[in-house]
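For this depiction, one protein chain was excluded, whereas all remaining protein chains were kept in their positions.
Moving on to chain A:
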């Protein structure tokens, strides 16, 4: 069943058009990856889905409901939760408080809570009283993912969770992905690291200059096709 789809998604920053009709489909339980060069429109796509940028109602459909026009807080309330680019932790909140903000003002039930999140990322339990921004980059990324998980999302939108992190740290973070998917969340990841994306995703969308230039399963895509879709020239 299609859990989430976008149809003709557009986005503007002032006069500048960043997206030109992006169509995405996410099946229940699936993990899709959006890849593309810097400035391709990946973050803008996630912002449009999560309500930071508004659209026509029918441009984003979640669980059969048109949500393109809804404000971010309402979309989050429906279970589409973002791990934003650059982590965006709240500096005046401790690690524990950052995690708990994901449950503010709503009754949440499901697999994820403080205990299960800190079992997934044990270092967060140790450091739970520290200000979130006192942690290392990798640990901060764990907080950002944990904060989103605390609300028991139906769709987790991850924007470049490997950005700026050392390979071993990236490995640790992606090691959490199977358990996140087992908990029932469908996942959209945005990655510049193509090999990482091909490893975890069921399907891949390649974005270039605000348009989808290639889609398919990792096994169906060859390097040359991805290269062409990524940079707009053949290798």
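Convention: a residue touches a chain if its C-beta (ideal position, glycine included) is under 8 Å from a C-beta of that chain, and two chains touch if they have at least 3 such contacts; residues count from 1.
Quick note on the criterion: contacts and distances are computed from a predicted model.
Asks: Determine which name in "Succinate dehydrogenase", "Ferrous iron transport protein B", "Neutral metalloproteinase" or "Branched-chain amino acid ABC transporter permease" the UniProt entry assigns to the undisplayed chain of the complex.
Replies: Checked against "Succinate dehydrogenase", "Ferrous iron transport protein B", "Neutral metalloproteinase" or "Branched-chain amino acid ABC transporter permease": the hidden chain maps to "Branched-chain amino acid ABC transporter permease".
Asks: Among A:84, A:146 or A:210, which one is in touch with the chain left out?
Replies: A:84
Asks: Thinking of the whole complex, not just what is shown, which of A:76, A:156 or A:221 touches the missing chain?
Replies: Only one listed residue reaches the unshown chain, and that is A:76.
Asks: Considering the whole complex, which of A:6, A:55 or A:151 touches the chain not shown?
Replies: Spelled out, the listed residue whose C-beta touches the missing chain is A:151.
Asks: Extract the touching residues of chain A with respect to the undisplayed chain.
Replies: 50-52, 71-73, 76-77, 81-82, 84, 88, 90-93, 97, 100-102, 104-106, 147, 151
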